[in-house]
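Of the protein chains in this complex, all but one are displayed in their positions.
Here is chain A:
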Amino acid sequence: MKSYGKYLAKRLFYMLLTLFLIASITFFLMKLLPGTPYTNQDKLSEEQIYIMNEQYGLNDPVPVQYLRYMGGLVTGDLGTSFQFDNTPVTQLLSTRVGPSLQLGAQAVLIGTILGIVLGVIAAMKQNTWVDTAATFTAIIGRSIPNFVIAVLLQLVFGVYLKWFPIALWDGGFRSSILPTIALAISPLADSARFIRTEMVDVLSSDYIELARAKGLSRWAVAFKHGVRNALIPLVTILGPMAVALMTGSMVVENIFAIPGIGEQFVKSITTNDYPTIMGVTILYSAMLVFIILVVDILYGVIDPRIRVSNERGE
């Protein structure tokens, strides 16, 4: 266990290093963006712009600005947004990140669990109509963009059936159901296809036959001995999938009027709201490196062979 703590410490160090590099690169790239933070620049005099720039520290040389920003970052200060009523970026993010995270997490959880079930059933009923139907569902789910699904869901369950609000976010579970479904379709389809292929492989392996020879039924064998082994490769795609969901749901957030972080990000880029761009980028990156760590730990939980190699060779 001691070596495991050492492993985690080492990983944490690399995570911080990664975030530092991302923040630095983003900072300089962002400065290359054309335009200024002022939407009404034509009406401003040279002097006014100078005073404004001075106030936000934008007249200093870029390296000085960089050092100042990084200094603030270390103390947890992400600066003040230019656009959103001078709100501190940390506050802006913390109020907006909740809905996005909640939706993303719900979608990943529901999507992968249902996907695994669907994939396992398809593999067990390999080459029957059940398998074909599952594959068909997966392909449909994969190829229809989630905003199309979102609109269809609104139409059917919001407009016709009136089961759920059409586009409303009140922080409750009910209002999160339709967006969650819309977002969950693609991870569901991905994991179903993935698990089906893996399961077919696993089911033809020797240890499955031995488990059958012990007197277990086909389904008991599939769940007790098959799924866990089939999950190992799925974990690999789970990380990027989760990040994509939590960050890439801007369109769906817009459709369902969810005050999420995606919308903020787009707005901040088009308005050269430097602190917000930096803040959102750092947040996304932090989420990504954190999820990668979680995925690596998950590997170890699922596959003892990986656990050991971590402990030995870190």
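The rule is short, and it goes like this: a residue touches a chain if its C-beta (ideal position, glycine included) is under 8 Å from a C-beta of that chain, and two chains touch if they have at least 3 such contacts; residues count from 1.
In this section, contacts and distances are computed from a predicted model.
Student: Given that one chain of this complex has been left out, which of "DNA 3'-5' helicase", "Oligopeptide transport system ATP-binding protein", "Electron transfer flavoprotein subunit alpha" or "PAP2 superfamily protein" is its protein name according to UniProt?
Tutor: The chain we cannot see is recorded in UniProt as "Oligopeptide transport system ATP-binding protein".
Student: Given that one chain is not shown, which residue among A:V64, A:L210 or A:V266 touches it?
Tutor: A:L210
Student: For chain A, enumerate the residues touching the unshown chain of the complex.
Tutor: 205-207, 209-217, 225, 228-229, 302-305, 308
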